[in-house]
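Shown next, in structure tokens, is the structure this report addresses.
Missing here is one protein chain; the remaining ones are kept as they sit in the complex.
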Amino acid sequence: MKTLRILFSSGKVVFGLSVFLFLFIGSITFTALSSKDPTEMVGNLYDSPSKEYPLGTDNFGRDVLVELIHGIKTSVIVGLSAGILATLIGTIIGTIAGFTGKWVDNVLNSLTNLFLVIPSFVILVLLAVSLQKRSLFLVTMVIGITSWPWTARAVRAQASSLKTREHISMAKLNGKGNLNIMFTEVLPYMLSYIFMVFVIQSAGGILNEAGLSMLGLGPENTISLGVMLSWALNFEAVRTGAWWAFFPAVFSIAVITFSLYLVNIGMDEVFNPRLRK
Amino acid sequence: MNYKNQIIRKLFLLVVVSTIIIFSTFSSILADVEDISRSETLYFNGIQWGPPTNFNFLTGNAAWPVPGSGGMWNEAVYETLFLYNMITGELEPFIGKGYKWVDEYTLQVELRDDVHWQDGEPFTADDVVYTFDIAKKYPLVNSGFWLYVDKISAIGKYAFSIELKKDNPNRLALVNNLVDVSILPKHIWTKIEEQSGYDIKKIREYKNENPVGSGPYKVYYYSSEKIIAQRYDNYWGKNLFGKLPTPKYLVHPIFKSNDAGNLAFEKGDVDVGQQFVPQIWKMWEKGLPVGTWYKKEPYYVPVGTPCIWFNFKRHPLDVPEVRRAIAYCIDYKKIAELAMTKYSPTVVSSLILPFGPEKKYYDEETVKKYGWEYNPQKAIEILQGIGAKKGKDDVWVLKDGTRLGPIKVECPYGWSDWQVSLEIVSKSAQKIGIDLVTYFPDQAVAADNRYSGNFDITMMTPAGNPLPSQPWSRFYEVMYAKDIRPIGELAFRNFGRYSNPRADELLDEIPKLTDEVKMKELYTELAKIYLQDIPAIPVEYRPWMFYQYNTTHWTNFPSEENPYAPPQMCITGAGIKALYEIKPVK
Amino acid sequence: MPGNPITGIVSKMASGGAPSDVLEKLYNSYIQEFGLDKPLYIQFWDYLVKVLHGDLGVSFSLYPIRVNEILAKALPWTIALQVPSIIIGWLLGNFLGVTAAYKKGKFDSVLFPFSLFISCIPYYCLAIILLYFFGVVLHILPTNGGYSMNLVPSFSISFILDVLKHYFLPFLSIVLVTIGGQAVGMREMSIYELNTDYVNYSKSLGIKESKIIRYVFRNAMLPQITGLALSLGTMVGGALIVEIVFSYPGVGTWLFNGIRQQDYPLIQGGTLLVTMAVLTANFFIDIIYSFVDPRIKASQIEE
Amino acid sequence: MYSSSENKEIILKARNLLKIFGTGKDSVIAVDHINFDIHKGEIVSLVGQSGSGKTTTAQMLLNLIKPTEGNIELNGIDIRTFQGRNRIKYWQKVQGIFQDPFSSFNQFFSISKILKDSLKILGSNLKSGEKDKLITESLESVNINPKDVLDKYPFELSGGQRQRIMIARIFLIKPQLLIADEPTSMIDAVLRSNILKLFMKLREVYGTSIIFVTHDIGLAYYVSDRVFIMQHGKIVESGDPEKVIINPQHPYTIKLINDVPILHQQWEFKLS
Partner (left out) sequence: MKELLSIRNFKAYYQTSSEEVRAVDGISLDLNEGEILGIAGESGCGKSTFSISLSCLFPPPLKYISGEIFLDGIDITKLNTQEIRKSILGPKISFIPQSSMNALNPTIRIRNFAIDIVKQHEPKTTRENIIHRVIERFESLSLPKDVLNRYPFELSGGMRQRTLVILSTIMNPEIVIADEPTSALDVSSQREVIELLKIMVKKKIMKSLIFITHELPILRQIADGIAVMYAGQIVEIGSVSDILFNAHHPYADVLMSSMIVPEKGMREKNLPSVSGTPPDLRHAIKGCRFADRCPEFKKDCREKDIEMVELTKGSFVRCIHPLRTKK
């Protein structure tokens, strides 16, 4: 409770979170309540914005605004799920490496560094290319699986510094097992940190989805912000000046990730007093 | 020394070293040809995608201007015997002065005697015979020739004859070869064959960077960014056309995306293009000097008809009423307007196009009687007629309990206009309660699915080229079932494994005919079978090439109002005549 | 890998109207040629052996061009685009970051959210927007390719100017996003450094701010160098997509083409090249780092 | 008031303890073949400057890290038998207290949870009421009103209180041997005596032996029955504090004692 209060004392956190939740909950509510089908072809190729379709239509003659709302929902869900996955894998690997130390750490750490240095973009592309079918779920998995190293690295550093804390020795003297210690003595201390990492990973997930979709490796038969961009490029929205086909998606991606970054930075300032002004 | 200076010095060093590396790597791509003048150069787009890999006609994917890229023949370097005119459907004399059927099985062609290769060697009937003979020796794109030809032989230096097989005398397919097979110089290719040890693999690896043909242009320069052809001023065609082609250079820049190519076209950097430009009329509405064949819709000359193909081995698509219901529920007009941005007239339920050279075989009665059109109510009635009921989720269920869906309609990802078409198909069907869902796998997957029969409904254009053999070729691809491999094995036509013995008979019979009346009769019967069985549904028309021109630098391009040449990109078949008539603006 | 690449090649020819029977023959002869009739593990082994000999195989989509040849032509463009833009963006970003941290106040409160926002826009999105404004709306800069199509590469002034003109937008996209990301990171590092004892000590000795900023810049820079090494993969990945937006004739565009046409040799070769390039860059950064950080240098000398 | 330990039973023996960290070139000898015995009820100080190896020794004695060589015997039983599940049996007899009274706590647990967790080491036979009683008793032993602290979290307590709760934990477990690693170094001087008195009480009530690990020679002198002076991983001098600290023999000890600032004598400086 107290932590939450401190958290909300940061304008950045409040602002970022509000924007994010507004977009996320808004898009979920809209898609749940509205009967508007985003794939309904209501107009022609790139009809300019009008009263009826405030953001015009896309290459399929679909209402861009409705698509955008669905796209935001999908992208955010992909981002959050990939974020959860990446955070989960990274936290497990990082905690084990950092806490266990010795050769386990060496092995896991070299693995992490290897994955860090090899552009995750490359792995992402290779994985996505080799998928038979790219459902939303699989794409999310692929993004999550390729982005854990950052988490692992960050968590490892935390865990290995926590390892030397005296309450860990104390817990050992209480006869707690290593697993128990990891869960009760190490993890809770990293929670805020892990949450921050999760926020960043989610933002990364959204960006990755967009990047993959741009390459034509995005989820099939789904509307996401990246897919919208990919269509706009495919159908020459830029050349024909149909800004409404790409700008709203670009802007939404930027705003969502911006809001997440703000939350992260705000949290960082709260939890690391050195950044506090 | 101060540490700050140290950093700056190190960074400076880094920048210098990287600059050197970068510039030295760059120098490797610099060439030693001269820049070319805009007023002497005609720019193309839309034919060559990706960097030139070879100029070897035998690879099947030779780069522009050698035939092979994008399935287009052209006459710039290598030439065909006759010039096909897609508007009139005629074979115009070229190297071949004329052809005649000596008897039912024998075709004789007479050649010009003043044709020579770009290295000065004379062009003779031997070259022609050689060109067809190697297609017998090796698996080549035009090896199909030998399925119906028994023998090709020279008659003296400037004539040759072709004898059809008695059991498969396909006259229609044979004539195709007169317009779409580029003749190779025997004296050069025998050497290449010899060097390659008569191994087709080695022959295919031969890049032929300096192709020697009989045409008016030679490859001058190429890189992964562009290909330049330079005029061959000693061209034999001076005799035929009375002059040389006007542009000294033909350039095909290689655009990395459709967008880039279209932007260049819009700016006038490209003079004549065949890329899909959505809503091209907006360009002249903006005041740009851009034109297409027709001034009005559909702007382009429709030649092919992309279809959705049913898989006959999958239930419930094997039920004719289901196929018919689908045929009725599709909003063809919307496809023409939205997916084809009005570049297609609303499609008619026929594999014989109701316009162009094949119009003579089109029988409106049959289409009216057995065909279909957009009529969702009718689709519902058809389904009700076979006792189908709507399920709870508003989707039809057949008597045997089969739900109509989900049925996948697929085409490759990124084939954007088709994707839009299929979106409309699926939306149309869903509206009346047939659950068609779109599926856009990657191209290779889609192709694999298509050939191996692993699909519900797929999209493909049957025989999309303007050829003398149409509409037979189109029917053949859609309906001919003889020798078609079962599901799981590859079939490069009749993907849905449709089969009707009578259709096979008709398809065997038609190409043998010489009598036009009889031919129309059989075509009509074939059309009736087609309309009853519905192996595939045409969803839109498509031009062979999206011929469009920008008159910023060159004028007098052929068009409907000035139809001195067909809309064949100035270099293909009879389209080549345009090269002699266009005029530089300056 | 899904799909069969040969069907791709053959279906391309099929659109040329070749009879199906011929296509089947062609199909079989290509299958043999690419060795796809062999078991998968032998194919993989063959590929590995070839890669170790520096041969990335033959492209499917651009048969019979070798992947080596394609990438060799593309690499200079990519290096010329990415190396300077990432370095310049990185330097400018760090400079802005440390300034924002030190100056605080208005400079920081404007610059910080702005660079944060910029850094949140993916490279390719920024590229699209720049392309739209400069290329399509204002018509002042070329929108695609490495140089104009009426020019032939040469060491002439006009060609070099033309290349630079085409270079500008992709360069700017990468620089801007890099600046944004680096400024955010550097600001945080600098705030951390500004609170260290040595800064306070230096202040207490009356050392002026500009000097202290230099201390801070240098020290905050060190983790940023390591950070650069680690995030280089991500940066290069993003920058490769920029190439696609501008149809820049670099590795990214080729990779994109490869992906679209299921050209596995090209995809594998391209990704391998990118990986090697990033690893090499990392290696260089490590060396540079050891020069810049006296602590590392000392420990190396001792050994 | 301090009883002589000469004839008391030995509860812990350390023989030839060696600890090397790292491998190869980077290896560091932290503890270099040390030997000592700890008797029942005695207070011993392990004194050394930073890097002398005293904390490593403490960690080995606590069975938190394993010696590279040598052996520890608890009541005659080899420490190597106290591995895995048997570690608990060791920790029933040997317990520790650390320097930082804040980081010794899991800040996410309330004091009552922390103390209850400590009880687990005694086995699970205790009923809930018994547990509460034990906890109350132990808190009272360290002069803390249980009501004031049980529901609180560590960060709500002062440093002195926290260290007392750590001692309450020892009162709860009643080990034979307590290893206290710099237990007062982060406690304000004026509160230090309170803490020290609790250690004395522990020894008096339960006969617990205590090893103080410290760099504070004054403290070692004040509380110990015996002191061990460590330098570079070795025990250089040991014995009665009066002997070792007031009349050191080893050159290192002499220098060390000489450099400790004291109250009643001022250093002589060569103020040239």
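For reference, chains read A, B, C and D in written order, and residue numbers begin at 1 within each chain.
Criterion: a residue touches a chain if its C-beta (ideal position, glycine included) is under 8 Å from a C-beta of that chain, and two chains touch if they have at least 3 such contacts.
Computed from a predicted structure; not experimentally measured.
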{"item": "Residue, one of C:28, C:68, C:148 or C:202, that touches the chain absent here", "value": "C:202"}
{"item": "Option touching the unshown chain, where C:51, C:136, C:151 or C:222 are the choices", "value": "C:222"}
{"item": "Given D:67, D:96, D:146 or D:241, the one touching the chain that is not displayed", "value": "D:241"}
{"item": "Contact set of chain C toward the excluded chain (per top definition)", "value": "196-198, 200-208, 211, 215, 218-219, 222, 293-295, 298"}
{"item": "Residue numbers in chain D that touch the chain omitted from display", "value": "49-50, 158, 160, 188-194, 196-197, 215-222, 241-242, 245-246, 255-257, 259-267, 269-272"}
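Going forward, only the chains that are shown with their structure count from here on.
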{"item": "Inter-centroid spacing, chain C versus chain B (mean Cα positions, whole Å)", "value": "37"}
{"item": "For chain B paired with chain D, centre-to-centre distance based on mean C-alpha positions, whole Å", "value": "88"}
{"item": "Sequence positions of chain D contacting 2 or more other chains", "value": "none"}
{"item": "Multi-chain contact sites of chain A, meaning residues that touch two or more partners", "value": "132, 216, 233, 238-239"}
{"item": "Touching residues on chain B, where the partner in the complex is chain C", "value": "3-4, 7, 10-11, 14-15, 18, 21-22, 25-36, 38, 41, 43, 50-51, 53-54, 59-61, 68, 70-72, 139-144, 147, 173, 176, 180, 200-201, 204-205, 207, 221, 223-226, 228, 251, 253, 255-257, 259-260, 263-264, 269, 414, 441-448, 450-451, 461, 463-465, 467, 473, 477, 483, 490-493"}
{"item": "Touching residues on chain C, where the partner in the complex is chain A", "value": "1-2, 104, 116-117, 119-122, 124-125, 128-129, 131-132, 135-137, 143, 184, 188, 191-192, 195, 229-230, 232-234, 236-238, 240-241, 244-245, 255-256, 259-260, 262, 264, 267-268, 271, 274-275, 278-279, 282"}
{"item": "Chain D partner contacts - residues on chain A that touch it in the complex", "value": "165-167, 169-176, 184-185, 188-189"}
